[in-house]
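Heads up, one of the protein chains got dropped from this complex, but the rest are sitting where they should.
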Amino acid sequence: MAEFIRFDQITKFYGALCVVENLTLGIEKGEFVSLLGPSGSGKTTLLMMLAGFEAPTSGEIVVNGLAINGVPTHKRDMGVVFQSYALFPHMSVGENIAFPLQMRGTARAEIEQRVARALDMVQLSALRDRWPSQLSGGQQQRVALARALVFEPRVVLMDEPLGALDKQLREQMQLDIRDLHRRLGLTIVFVTHDQSEALTMSDRVAVFNKGKIEQIGTPRQVYDQPATRFVAEFIGETNLVEGVVERVSGGEALVKLPSGATLCAVADSAVAGQTVHLSIRPERIDLSDSRRPGGNSLETEVTDSVYQGDHLRVQLKNPAHPLIAKLGRRSQEYPPGTKIYASFAADDCRVIAP
Amino acid sequence: MTRLRSRTARSLLLLAPLFVFLVWFFVWPLVGMMSQSVSDSAVLNLLPRSAGILTNWDRRSAPSAEMQQALIADLRAVQDTQALGDMVRRLNSARSGFRTLMTRTVSAVSDPAGPPADLVSIDKRWEKPEFWIAIADALSPYTDRNLLAAIDFGRNAEGAIEKLPPDQSVNLVIMARTFWIAALVTVACAAIGFPYALIAASATGWKRDLLLGAVLLPLWTSLLVRTAAWFILLQEKGLINDLLLALHVTSAPLALIFNRTGVIIAMTHVLLPFMVLPVYSVLITIPKNLMPAAASLGAPPWRAFVRVLLPLSLRGIASGSLLVFISAIGYYITPALIGGPGDQMISSIIAFYATGTANWGMAGALGVVLLVATLLLYSVYARISSEEPGRA
Partner (left out) sequence: MPLKLTRAVFASLTVLFLIAPLIAILPLAFTSSVILTYPIPSWSLRWFEELFTADAWRRAIVNSLIIGGGTTAVATALGTAASLGLRNHLLFFRGSFRTLFLLPMVVPAVVLGVGLQVLLARLGLANSYAGVIIAHTVVAVPFVVVSVTGALSGIDKRVELAAQSLGAAPATVFRRVTLPLAMPGVLSGAVLAFATSLDEVVLTLFVAGPNQRTLARQMFSSIRENISPAIAAAAFLFIAATVAIGLVVVLSRSMMAKRR
């Protein structure tokens, strides 16, 4: 598939501060791409440049084969949903949604129809004549969404749109937006710092750090196969263990830990003699009384275990490293001091670029 | 980057009209007033030839024929009688006797039959260097005379700065009076305004609305209406005297108007809102739980007040006091209408010089004093009120 949006070697400076550094990213038509990262990582700036609120210091933004660097915001045809909703406080809900259609000179009768349809889509038909200040946060968010979609923009940009909502509402809205994306075939670029939100909603996730993309891939890829230590730590919880590569063969590496134990790990690129980190997701660790054959097993001792409702969280002490394991709720209790083996498959243990 | 530059250009374009307007009609008049206070061209404008020659004179020797001829030529050329009057007044203020001397000289030199050969033949006084020194001194386009006179100083015949004789020195008295009245009004406003703001900040619901409304309503009402109202209340047959007589507090009407008492009462009324509002706005930012916290730590109410509430509200009191004081020293209307002759403040004197005697130099000089005092106090005020709360 051809790339619909392309950021080509984009760099952005604020004064002497570099917020986006030589970044290249392609997005396909109909795709839902999340830009995920901590605040200050450049993800919002990238979105603002796509919307035309900021201009890149260098590099080119191409949409549908045309460079749009010089195109002013109001001619870019992109629907933007802001974190603070940015509804016009002096216009009613209906007027807010009609605004982009009026800007495009749509006929009055058609505006009526399309506003009604948009309100129906976000289930707010009853609130058409209310003022934005009379709506709840979730309702305001739906109005903002309807306003950004009603003129059928080429792309919908969302800047932390759910950040101000409480947890339950946020999860409902996540599913609603996902549903709209599928139903209308929208191209959506979604900025968030919430990793679970990014994993829930996106076709692909781009993980940002310090103005660069650390990794881009499907939610499964970025979670299961983190490319860098930053990605491994930022997305979900992980155990990081340091060791030295002994030998590499066929995408697998044998890594020797300081304690003397060796682990078998998936390695995309590793050289014998290199010091590396291994990432092991806590929920992939099993505890057993004896060493398990055909996988990795480490001899450990339980220091504490906490019941957390949906799982049991066990802290383990190994001669070299503390480990954390998350066990399903059917597992037994492990009193502190219990000697036990922590086992995990070679597939669940990955060598991470240093 | 071009977008940034065009944005700056647009902002500047929007600012420009008001900027030009204020530079022209606000900054320029003030600068003009300042330059007026040091400008001294009444003599120079009329005597250009004399000015050229007098620069070479040694100020001791007898006036030369050249000097006399130049002065005769200058005086013959004068057309503008008003300018001539200004010049004579200026010279007479430097040395008495110039008025008669000049009157006689001017009529002699403009004799249609042709001017006399020299000035000494018109009047013997032209032999004396003192009169020529006075002219020479008055020829400089700048003078510190007005600024010195504004603080009751002047230059003696030798040019040294000295205090003016008591019969000519009223300005310092008036300045002292201005600051004293302003200080009294500030203290009165603080004494009433601080407790009032405390009560208003601790009140709730309609009581708070009422207390604040009582402050805002006068603030919104015309100053003249308020002054007229006090005129009605304070006059000899006014409501206050009626009340006092009816209650048998006094047997004869008290003198409340055209004196200091009336001025202080009326100015306190006018300026009280400027004290209450800043104090109130600081007080409502103080967390309500501080006083209970102090009490729980063992402080009796008055100590909690002195150690907690008072220090935290000092910033509001300071900015309110400065605001009241700054406004008070520039007051004109209230002292002019409610005060007596002994209660006039700097503004009244400036107005007197400007409109009464058209002495722009003195009006400007006193204006500079008032302006400098106001701007200094305002810069302190601006610093205090822009400081972060908590750093008070």
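Note that the chains take the letters A and B in the order they are written out, and that residue 1 is the start of every chain.
Keep in mind that, in the parts below, contacts are C-beta pairs under 8 Å (C-beta built on N, C-alpha and C of every residue); 3 or more make two chains touch, one makes a residue touch a chain.
These numbers come from a predicted model, not from an experiment.
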Partners of the unshown chain among those that are drawn: A, B
Residue among B:A94, B:L277, B:V324 or B:I350 that touches the chain left out of view: B:I350
Sole contact to the chain not displayed, among B:L217, B:V249 or B:L290: B:L217
Absent-chain contact - pick from B:R49, B:R155 or B:R226: B:R226
Contact set of chain B toward the excluded chain (per top definition): 4, 7-8, 10-19, 21-22, 25-33, 36, 192, 195-196, 199-200, 210-211, 214-215, 217-218, 220-233, 235, 237-239, 242, 269, 272, 326, 329-330, 332-333, 336-337, 347, 350-351, 354-355, 360, 363-364, 367, 370-371, 374-375, 378, 382
Hidden partner interface residues of chain A, rising order: 51-53, 72-80, 82, 84, 86-90, 99-100, 103-104, 131-133, 144, 147-148, 151, 157
